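Of the protein chains in this complex, all but one are displayed in their positions.
Then we have chain A:
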Amino acid sequence: MSQNDKSGKISKILRQKAQEFLNSLDNTSILMEILKHLESGSDTASCLLAIDMIFSNMLRDGRMCVEIFALKGSEKTAETARAKMLQNIYEQCFKGIVEYINNDNVKIAMQGLSSAMNLLGLEGKNPTNIYMNETENYFPLNKFKMILMKLLSDKRNNSVLINKQTEYLLFDDIMFYTWKLLPSLTAKSNPNEFYIMNYLLLLEKLQISPHSHTKYLCYNDNSVQMTFDEVLIKKNLNRIWPCIMVWDHSIETHRQLLVVLLEKVLLHLDRPLLLTDFLMDSLDVGGPVSLLALQGIFTMIQVHNLDYPNIFSKLYSMFEPEIFHTKYKARLFYLADLFLSSTHLPEMLVAAFAKRLARLALLAPSEDIIIICQFIGNLILRHQGLKYLLHNTNGITASTDPYIMEESDPNKSNATRSSLWELRSLQSHVQPSVANAAKFISSPLPSVEWDIGKILENSGDDIFDKEIKKLSKLIVLHFERPTNGMSLSRGEKLHSFWEFT
């Protein structure tokens, strides 16, 4: 409480002082006082706020404004001298503010960023040096570069700040100048991980085409329209991308890189086929990276005619029991559905997939079993030849399942000689929804595929809620009295395995 009170009081005082300074611009001592206080380290946020207030007011009122005529320079009056001085102070202060962007305290860093951007915007609108003969709009490029450099720091992960920056990236001019500055900010040699991460995060937030609602931070809306040069942006992107690719990537940044690549970059690259090797390598990394790579390859195959024969065995090998505990499970199923949507795939391959998924279902949580059941159902619907997995009238009985789970090549897994016993077993799953999902194998198949997309994101909680909400009038109690204190008359297990005394 007291802390809050104190800081509140201080911010009040600071605001008062700022007001005083604004009233009498000559009294620079007040400004100095505030700056000193800022440097002292306490109440940084409120100091920043105060400085922000001072300079934004000054910029708005044009008090630092100096008119410069071409070839002549500015007039040498007392006013201009004072303005010049103020400008210097402003420059210094701005540098100081930008420094605070890298502060450890997130709050201060955020304040710094927002102050800097605020001042930047105001300066864009009210330039300090007015060049009388120039028509082009002024953008404080240097200052913006400073801010970006701080954002792309190699000291720490600036994800919060970069998220904040997305608010400013909604302005077309900021977006454009970010693209413009990016090549110069891209490290040529191997940067460290923080830098890469920040860089990729920023890249992820950028977009290439202008927004539908044109908004400018640094220009008045009624002033001359800025040209949003998409060609230049694409050129810049193609310039920086090879640099990014050669950096040393850790798994984290690798994943981020792939995300950026898939979501933003791939469509705009001039020669995407150059990425093939990179994607191939990524595919072998395992985990989410290979999944992302898989998606990339899919796009390449689809859009750019890449031919990669081994893709299905890669996909096949990605179905491991561990997937149920990962976040990218839904994406994997989505991709697998996409890959296997072709009806021209060899039956042997599809059968192997179906069988492998069925095996996995024996270890999977309930919600995933439902997905798998429908997935297999869809596979069989697409490939009518796979019906022998459900309907084998040879009349023979096997002692073991001919399918080989350990085989990594789907074509050698012997799935075609097997049958989907796993689903028959899952019909006696404890969850009625799962048991019902597995029941499709014993009735004629429907004519329309199941829509997997709807259930991919289902979790156990959903099933829980659904079952809780399922209203049934039937209330069924146990009719047999507990015999011995708390043991059941039939099927009591707790007492035979646990000792309560």
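The rule is simple: a residue touches a chain if its C-beta (ideal position, glycine included) is under 8 Å from a C-beta of that chain, and two chains touch if they have at least 3 such contacts; residues count from 1.
Keep this in mind: contacts and distances are computed from a predicted model.
Enquirer: Which one, "Piso0_003463 protein", "Nucleolar protein 14 homolog", "AP complex subunit sigma" or "Rab geranylgeranyltransferase", is the UniProt name for the chain you do not see?
Expert: "Nucleolar protein 14 homolog"
Enquirer: Using the touch definition from the top, which of A:184, A:250, A:341 or A:425 touches the missing chain?
Expert: Selected residue, touching the omitted chain: A:425.
Enquirer: Of A:271, A:454 or A:481, which one is in contact with the hidden chain?
Expert: Spelled out, the listed residue whose C-beta touches the missing chain is A:481.
Enquirer: Of A:106, A:141 or A:494, which residue touches the hidden chain?
Expert: In the complete complex, the chain left out is touched by residue A:494.
Enquirer: Contacts of chain A with the missing chain: which residues?
Expert: 320-322, 324-325, 359, 361-366, 369, 387, 389-401, 419-422, 424-426, 428-432, 435-436, 439, 441-444, 460-461, 463-464, 467-468, 470-472, 475-486, 488-494, 496-501
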